[in-house]
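With one protein chain held back, the other chains of the complex are shown just where they sit.
After this line comes chain A, so read on.
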């Protein structure tokens, strides 16, 4: 039982407006005041519960982002003090930084490959697995396994597969390929090998999201389309695919973010090589510049650019894909 139910507080009582009441207390404004007064104590209590989480978010996310923004305008190098304000110089230097440009290009290539192939592969596999038998339920679990594994574990496994003496080349040699490709040692292939590994890991995520989407497509619509003479492809194009728009949005945004953040696989499998900048991504470049080169200020500018880029691309993709959801 609350105080309001007891009616012990006059301001909470749902009294009818009287002609004698002042405009401040009555009418819509007064109702709003009464409503906020009822919510106030609850809000306070809820805020108390939210406070630890909020503080963690502020301390571990917002403050570091703010510090990164601040450092990006300095020449901070913990091994070469003092730190001085340099204005936009770091950002100006980034424009002419060939290595950063290469890392940006590599990141975009990885992101595009991951976004396209994981989406397409995920959809195809989801359609194959969209059956209620136990076998297919078990297969869904198997496809989802890479998603729950650490990127480092995935990287170690794929390194063992793709290295020159690894499983894949041993198989190729076994079937008579004398000079199998250097999946990780050939500068023209290594970036695509990395993109494939990330795609492989994200495939399970896409499968699950598309499966959820497929199971939300009403069977009556499919049947109605069949009765109207629609073939399998026409049913997919005109019924299933439009209904999967929300799943496409989720997958695409998640894959874009994953591609832009690619770091672990590069650190474990190629260390940015073979050679200079071959597989270096923006995130990798940020860490290398900060902790190998000690240029914290400059790397903060890189991180700020990366943050802006990921946020912009994600928001644009989200808006475009959501618009598609609305218009379908």
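By definition in this document, a contact is a pair of C-beta atoms (placed from the backbone, for glycine too) under 8 Å apart; a residue touches a chain by one contact, two chains touch by 3 or more; residues count from 1.
FYI, contacts and distances are computed from a predicted model.
Engineer: According to its UniProt entry, is the unseen chain "Gluconate 2-dehydrogenase subunit 3 family protein", "Hydroxymyristoyl-ACP dehydratase", "CU044_5270 family protein" or "ABC transporter substrate-binding protein"?
Structural biologist: In UniProt, the chain that is not shown appears as "ABC transporter substrate-binding protein".
Engineer: Quick one: which of A:185, A:222 or A:314 touches the chain that's been left out?
Structural biologist: Answer from the full complex: A:185 touches the omitted chain.
Engineer: Of A:170, A:238, A:276 or A:312, which residue touches the hidden chain?
Structural biologist: Residue touching the chain left out of view: A:276.
Engineer: Considering the complete complex, identify which of A:112, A:172 or A:268 is in touch with the unshown chain.
Structural biologist: Touching the chain that is not displayed is residue A:268.
Engineer: Among A:68, A:111, A:159 or A:281, single out the residue that touches the unshown chain.
Structural biologist: Reading the full complex, the residue touching the unseen chain is A:159.
Engineer: Write the list of chain A residues that the hidden chain touches.
Structural biologist: Counting only chain A, the missing chain is touched by 41, 44-45, 47-48, 51-52, 55, 59, 78-81, 159, 162-166, 182-187, 267-277, 288, 290-296.
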